[in-house]
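Only one protein chain is missing from this complex, and each of the others stays in its spot.
The first chain written gets the first letter, and so on, giving A, B and C; residue counts start at 1 in each chain.
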Amino acid sequence: MPTASRCAHVHRLPMRSPDDVSALEAAIAEGGIDPAGIVAILGKTEGNGCVNDFTRAFAVRSLEALLEKHLPTEALRRIAMVMSGGTEGALSPHMIVFEAREARDDTPRAFVKSLALGRAQTPPLAGEHLGRMQQVEQVAAGVTAAIKDAGISDPADVHYVQVKCPLLTMERIEAVDARGLRTAVRDTLKSMGFSRGASALGVAVALGELTLSDLSDAMICSDYARYSERAATSGGVELLDHEIMVAGMSAAWTGPLAIDHAVMRDAIDIEPARAALARLGLAVPGQVPEAGRGRIAAVLAKAEAAQSGKVRGRRHTMLDDSDISSTRHARAFVAGALAGLFGFTDLFVSGGAEHQGPDGGGPIAIIVDRT
Amino acid sequence: MPTASRCAHVHRLPMRSPDDVSALEAAIAEGGIDPAGIVAILGKTEGNGCVNDFTRAFAVRSLEALLEKHLPTEALRRIAMVMSGGTEGALSPHMIVFEAREARDDTPRAFVKSLALGRAQTPPLAGEHLGRMQQVEQVAAGVTAAIKDAGISDPADVHYVQVKCPLLTMERIEAVDARGLRTAVRDTLKSMGFSRGASALGVAVALGELTLSDLSDAMICSDYARYSERAATSGGVELLDHEIMVAGMSAAWTGPLAIDHAVMRDAIDIEPARAALARLGLAVPGQVPEAGRGRIAAVLAKAEAAQSGKVRGRRHTMLDDSDISSTRHARAFVAGALAGLFGFTDLFVSGGAEHQGPDGGGPIAIIVDRT
Amino acid sequence: MPTASRCAHVHRLPMRSPDDVSALEAAIAEGGIDPAGIVAILGKTEGNGCVNDFTRAFAVRSLEALLEKHLPTEALRRIAMVMSGGTEGALSPHMIVFEAREARDDTPRAFVKSLALGRAQTPPLAGEHLGRMQQVEQVAAGVTAAIKDAGISDPADVHYVQVKCPLLTMERIEAVDARGLRTAVRDTLKSMGFSRGASALGVAVALGELTLSDLSDAMICSDYARYSERAATSGGVELLDHEIMVAGMSAAWTGPLAIDHAVMRDAIDIEPARAALARLGLAVPGQVPEAGRGRIAAVLAKAEAAQSGKVRGRRHTMLDDSDISSTRHARAFVAGALAGLFGFTDLFVSGGAEHQGPDGGGPIAIIVDRT
Partner (left out) sequence: MPTASRCAHVHRLPMRSPDDVSALEAAIAEGGIDPAGIVAILGKTEGNGCVNDFTRAFAVRSLEALLEKHLPTEALRRIAMVMSGGTEGALSPHMIVFEAREARDDTPRAFVKSLALGRAQTPPLAGEHLGRMQQVEQVAAGVTAAIKDAGISDPADVHYVQVKCPLLTMERIEAVDARGLRTAVRDTLKSMGFSRGASALGVAVALGELTLSDLSDAMICSDYARYSERAATSGGVELLDHEIMVAGMSAAWTGPLAIDHAVMRDAIDIEPARAALARLGLAVPGQVPEAGRGRIAAVLAKAEAAQSGKVRGRRHTMLDDSDISSTRHARAFVAGALAGLFGFTDLFVSGGAEHQGPDGGGPIAIIVDRT
């Protein structure tokens, strides 16, 4: 058995506001978290999760302000910070800190494989490439680099790939116009969907779920029959490149944490998640009981409104609602379905699952402490 | 054993828009529903469920236009039509038609007690009485009349009391001002909460859950420790009185339908609903399987945001959101939790559960076909 | 001078709710309005003016219920009812009733030309034709018929053409998919823009402002440099065809009313409207004084957010707002600019001015009593 040199730790911390980093600050002060080991920080902030959601950038700015006291700029820049806006329903604002520590070679191995983490960043994406094959290819290359960084040999051991991707604003669209080019879409809110969709297809390509020959500009955000079962992509107005984190299982890592994933076929398809829990050693008939909840380190899921306009044959109104974006409806609803299973509300449910799982459904990854 | 003279039927019908009554029209044409037997119609329409939601009145107007072709005005006026606005998340617009038919005396009794229905209407409520003890007393009297109408002898056999209550608009507030009086609240959206709260306390008094001496103007919508476990109240701009329907079990009724209720302690407390299903003969470990779903005639639940600002210790943001009303957040989220259990989305989840179940939770009633 | 056989009357009536027709009912009862003479009814209702705005259909249903007591079905169907949703800001819900009466041949002519009205309806529009040249041509034919109906010989005498056009809902899109065809757009809210834009171009063609050879599917809702200066189009989920009303000046009509129009170059360009007022004999330095307001029968304007993202070089945020549709922002803002000039708030300002005036601006028509 190869020597495991690294050990992953996952910390789920509450946020009182988008710029509240006090829980992380306390954990660092108490030695519970070593800033130097932070690989990525995922957060759910309380904005609308759409174009004019500045809570994501505000949270990132606040995290940077805290961490730059502990890390050199270069190290800080390597931490993937993925803030997902939108805590609709009773979703609770929180951050999930992924930390990697050196493991002593003489640490007795309790498990063959453990949670492994990897990351990568892509170059800035040109506005005219957003939602097109160039974005797919750029993301695929980034994911491959992140898998390598995680020390995961078999793509089948990858259970979760988070990609934070850019979007178009009026100013960015005008910049493209000024260069005499056309963006794939002019509606700023829709641009988020195209960016998420192309990024997810990039993940599928890197994981071998799809091949580039399956794809084209035309099918992006139109042929939803093609998708990744392990991608989670979310857009943000505050970045121009892609921030990628991969989570999977590897013998190069040790520790009690394990990750698995499932695919929800529709917005209320929670049984596959229950099955994944069982595979992780946490079999439950109804809602996860209090004791079991403590063993769940993180739940990472996607939510979206079915383009069919129906859930199991019943009409939904999310896509006809001009007051509330369908992404907000879907987050609130799917979060409710999952909270009913898991028994807590600080779930990382992000909206917009274009090409992430089947239409109206989405992937879900769960990290559990096996001890 | 007394002779059962009546038999209740419950029909769950889809709506393509607030004014779509085609499914009911078809059922009447095919003889599936006898207009003369309709006791009440509950509906979920796709407005915002708040003050300026005109989909409820539009739906009622459309139902009246259909039914007046089949019924004399007097009979039509006796049908309680309770449209609840708000199909957030994947909630599916639908109507539930409660029908009572004569049962032949020689019908062999399969069950000791069966679903029983009763109804009542109160006089118009003066604007200055809304959200105050006068409304509590007026509703209590109406509920008592409805229980009698249902032929239910023991209040303990009452499992669901639906009250549709009025609200304040600027014009109604000005009318009260003009009379030199003050309304309990001037915020039109808040007035819906006070009306729902006072109505629920009225139900509690009628059911013996609380006594008038427990209550006062001051505690309405402030002391949420006092509540009914079987009330479901919802406001509408289109009425000035109260429309009440009671559903329970009675030996005076026959047929396969049975009703039971449970109380959710918080927005994700679905296990009591699972237990109620089991009591009704439908025990399920996870989500109700397809076969079982067919036996569920109706699910009637309330949803609201916990005033504590937390769900099981985790902060929610529903009460701080100035873009989306907390009632809309809560409906979407609780609907998701319940759809995860029941496996379908045409659930009658209505927002605003002031004094209906504990803060942040709410009552839920389930009607099942026992055959 | 030809004999004037007709005389137009314009009545501006308040609405207390989308279904409030009491003011019209009273006017008919008092003989102020003869139902048989009603050519069209324009109304501003208080919904969101977007896809899920049911206040428009509710208002139309209520008007029909009132008028069918006075008119045979055939005559009722010929009345164009154009409800425009959205009374953002302080816009006041109201209806404008356009009435045509027989003029006695011996009536002394005070004016050479007077306000003339005409109307037409098109066949139902196939979903796949919406936002494409087929819709442009269908509307152009309808407008030509309406001009003829108004007895207006010179298109230059047409100052206002109102077109109520259909939109796409998920169900309509699916119906087109089922026929193996593709709609011009899949986003339901965006479909309203394409329908308004194609209809406006149809008006431009009928008025000779543009020729069919100037137009193509590709330029609809993309090349906003081409537009009509007299079109006002608004979408509604409740219709599948187009309802058209033309208003202009004609010697075949008599009476004190006159109409003129102007074009706002941007959202705050009110001086052209002031100039139109002066041409109509109502010159004002600042805001129209109380006396003058009484002479203004109707103000009909369009509002939209500039696609450039700027107004006179200053950035606006309407197109980046995912909480409030840009059409709602624009109606509220332009209504404020116009109310500052006219001095009252029951202005018919409708949102979405695609190809109606220059990008970010829009046409405005004013009807004044010259006596």
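The working rule: contacts are C-beta pairs under 8 Å (C-beta built on N, C-alpha and C of every residue); 3 or more make two chains touch, one makes a residue touch a chain.
Bear in mind that the values here come from a model prediction, so they are computed numbers and not experimental data.
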| item | value |
| --- | --- |
| Residue of B:19, B:53, B:260 or B:359 in touch with the missing chain, whole complex considered | B:53 |
| Full-complex contact with the absent chain, from C:68, C:154, C:214 or C:271 | C:271 |
| Among C:8, C:59 or C:91, the residue in touch with the chain that has been omitted | C:91 |
| Residue numbers in chain B that touch the chain omitted from display | 48, 50-53, 169-171, 174, 186-190, 307-309, 317, 319-323, 325 |
| Missing-partner contacts on chain A, residue numbers | 16-19, 46-47, 52, 54-55, 57-58, 61-62, 171, 237, 323 |
| Hidden partner chain, residues of chain C it touches | 14, 16, 46, 48, 87-94, 267-268, 270-271, 274, 285-287, 305-306, 311-312, 314-318, 320-321, 323-324, 328-330, 332-341, 343-346 |
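By our rule, only the chains that are shown with their structure count from here on.
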| item | value |
| --- | --- |
| For chain A paired with chain B, centre-to-centre distance based on mean C-alpha positions, whole Å | 39 |
| Chain A and chain C: spacing of chain centres that average the CA atoms, whole Å | 47 |
| Residues of chain B engaged with two or more neighbouring chains | 16, 46, 323 |
